[in-house]
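Next up is a structure, given as structure tokens.
A single protein chain has been removed from this complex, and every other one stays in its place.
On to chain A.
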Amino acid sequence: FLGRAAVAKLRVPKRYRHPALEERLSRRRMAQEARSLLRCRRAGIPAPVVYFVDYVTNSIYLEDIVDSITVQDHIYSVQKSGNDTSDLHKLAEKMGELLARMHDEDIIHGDLTTANLLLRPPTDSLDLVLIDFGLSFISGLPEDKGVDLYVLEKAFISTHPDTEAMFQVLLKTYAATSKKSGPVIKKLDEVRLRGRKRSMIG
């Protein structure tokens, strides 16, 4: 895009939706994404730069984090080669710290998975970047933050075997970094007891 590596996110119209709803939803999701990305950047939370927002085709052009790999792929490769604990421990700490900062800005990602967290090259630098804010929104409620973490926990455990310890490290760092973490962790425990909780927002 104008000389810089970019990613174009086009919202594929879901034909099963009523057109009016489709239009509204696409527009809203796109706006939410752009808003959250800007908010993240202003707070110093690594996220792609927005280059252009097209309200006609409901597409957004973002910075392409070149040669990055998803945390998901990284965990796979580390587990395959077998040097588990130390590397992943540090990564979990960084993740916890990043999420704590994000939640402290009242930004709820909405779709936290290891595939939505990128590592800039060189991978060892543990330079994380958050992506895919299409389902994100702004909220100060511990409930929403707890759910955000719960989604990540579920994603973690289902995609990566034997990572319970890693997630614990993440939570510990989260609690240590975020000033408002107490109520959030409490809510997370509550949500776990409830079972699979679906966020009712948007």
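A few points about this structure:
We take it that a residue touches a chain if its C-beta (ideal position, glycine included) is under 8 Å from a C-beta of that chain, and two chains touch if they have at least 3 such contacts; residues count from 1.
Criterion: contacts and distances are computed from a predicted model.
A single chain of the complex does not appear, and UniProt lists its protein name as "EKC/KEOPS complex subunit TPRKB", one of "LYR motif-containing protein 2", "Small ribosomal subunit protein mS29", "Sodium/potassium-transporting ATPase subunit alpha" or "EKC/KEOPS complex subunit TPRKB". Shown as candidates are A:35, A:89 or A:192; the residue that touches the absent chain is A:35.
Contact with the chain that does not appear here is found for just one residue of A:7, A:25, A:43 or A:175, A:43. With the whole complex as reference, residues 1-4, 31, 34-35, 37-38, 41-46, 49-54, 56, 63 of chain A touch the missing chain.
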